[in-house]
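For reference, the structure discussed in these notes is given below.
For this depiction, one protein chain was excluded, whereas all remaining protein chains were kept in their positions.
The letters A and B name the chains in turn, as written, and every chain counts its residues from 1.
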Amino acid sequence: MNIHTYEKAWLIASMALIVGFIATVTYGAVGPGIAMIDDDGGSIDPDTINDDERFSDPGVTHVGGNEYEATVVAQAWLYTPSEITVPANSTVTFYVTSRDVTHSFTVAGTNVNTMVVPGEVSQMTVKFDEPGEYGILCNEYCGAQHHTMEGKLNVVPEDEFDLTEVSAEAPNEAQFGNETTITATVSNGMQDEIETTATLEVGDQTREQDVTVPGNGNEDVEFTVDTTELGTGDHDWTVTGDGHEDSGTLSVTDDSEGGDDDA
Amino acid sequence: MSSGTRQDDPNHVHTIDHEEYDPIGTAILIGIYFVILVLLWLFMYFVEFLGNGPTVIGVVLTVVGLT
Partner (left out) sequence: MRNAYVDQFPEEARVIKAAFWSSFIALTIGGTLGLIQALHRTDVFRFIESPDYYTVLTAHGVLLAITFTIFFLVGIFTWAVTTSLERSIVDIRFTWGWYTMMVIGSVLVTITIFSGFVDSIQINADVLFTFYAPLEAHPAFYIGLVLFVVGSWLAGVDWFRTWFAWRSEHSDERIPLPTFMVLTTTLFWYICTFGVALSILVFLLPWSLGIIDSVNPLLTRTLFWYFGHAVVYFWLMPTYVLWYVMLPKFSGGKLFSDPLARVVFVLFLLLSTPLGIHHQYLDPGIAEGYKYIAMTNTMFLLLPSLLTAFTVVASMEHGARQRGGKGYLNWLTALPWRNPVFTGMALSGLMFAAAGFSGMINAGMNINYLVHNTWWVVGHFHLTVGTAVALTFMSASYWFLPQLTGKELWNRSVALTQVVLWFIGMTFMSNAMHRSGLFGMPRRTAEPQYQGFEFEPAVGTVGEINAQVALGAVLLTVSLILFLLNMIMTSFNSTSDNIPDNTYADTLSGPEDSPDILDNLTLWVAIAVTLVIIAYTLPLASIVDSGGLFGPGIDGYQLTIKINPTLVLESLQEGIR
């Protein structure tokens, strides 16, 4: 076959170019260690998402050290959770699946970008170095309101991050003159234990108690409330621990003044 | 040669046949294109892509997987 010298040279240059492209991509996989989404996440029946241990309560969990997992359920047209917070200097493995049609889970302005196909779980590990705020958007058409589908990813400074939750149990009503109890439960989602002070503010009373919550566990703190000091009427209360709080209202009534029969 | 291939360009000045034709202009243009491709590829990969913030990482363990 009669190929002109110049074209032969171009053929060789083209092959070198092609090999160079493949080599660059291979370097990206080996050097910076970039991995593609693959079949590691396994498959799933979308109808069983709520019963799946990963997706029944989607959100961020702490694995240990700087490692976290974030599970996300995508559906038309929202993400659950719609806001994800992780600390800087962490390695987060995302597990994302869809309840209905194909979506994407894409952190705008970054290389965190995956398809979310119903029947499959997308698994990807990302290292977050610096704090920052990112938008999450869906870039795979998923129906009439596809353009409204968005979320938020917050990478916060390490000292601002925790997986603590505070909830309180308290009666709605109490009889004047009796003691009543408000129980605060401090849950710790981190694997390492936390030491904090639980505080109850009710009326103008404040009670404090130091508490140590074990890793991946919770601790109850009981606060006794003297209704005599409070007086009758509605009193707002707030329970605080490790920067989180829960609140409610306690009504102190006096049955001797002819109230309800169901004391 | 089939009749489907006659030349009829009114601006035809002279005929150049295969032996005497060296597409030097093409070589130059293609060479410029090659340089552009290389520079743009390097820029795109190392600046735009690797500089685009958090990226999906992992260990390349399995090459092909069949469950």
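Methods note: contacts are C-beta pairs under 8 Å (C-beta built on N, C-alpha and C of every residue); 3 or more make two chains touch, one makes a residue touch a chain.
Nothing here was measured: the structure is a model prediction, and the numbers come from that model.
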- Task: Check each of A:Gly28, A:Gly59 or A:Pro131 against the chain that is not shown and name the one that touches it.
- Result: A:Gly28
- In the complete assembly, which of A:Thr71, A:Ser90 or A:Ser122 touches the absent chain? A:Ser122
- Message: With the missing chain put back, one of A:Thr61, A:Thr80 or A:Gln191 would touch it. Which one?
- Response: A:Thr80
- Message: Under the stated touch rule, tell me which residues of subunit B contact the chain that is not displayed.
- Response: 1-9, 11-18, 21, 23-26, 28-30, 33, 36-37, 40-41, 44-45, 48-49, 52, 55-56, 60, 62-67
- For subunit A, the residues touching the chain missing from this view: 1-4, 6-7, 10-11, 14-15, 17-18, 21-22, 24-25, 28-29, 34-39, 41-47, 50, 73, 75-76, 78, 80, 99-102, 104, 106, 108-123, 133-135, 137-148, 150-152
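Here is the rule we use: only the chains that are shown with their structure count from here on.
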- Task: Just give me the whole-number Å value for how far the CA centre of subunit A lies from that of subunit B.
- Result: 46
- Query: Where on subunit B does subunit A make contact in their complex?
  - Reply: 22-24, 26-27, 30, 34, 37-38, 41, 45, 49-50, 52-60, 62, 65, 67
- Query: Quick one: in the complex, what on subunit A touches subunit B?
  - Reply: 4, 6, 9-10, 13, 17, 20-21, 24, 28-30, 32-39, 107, 109-114, 124-129, 132
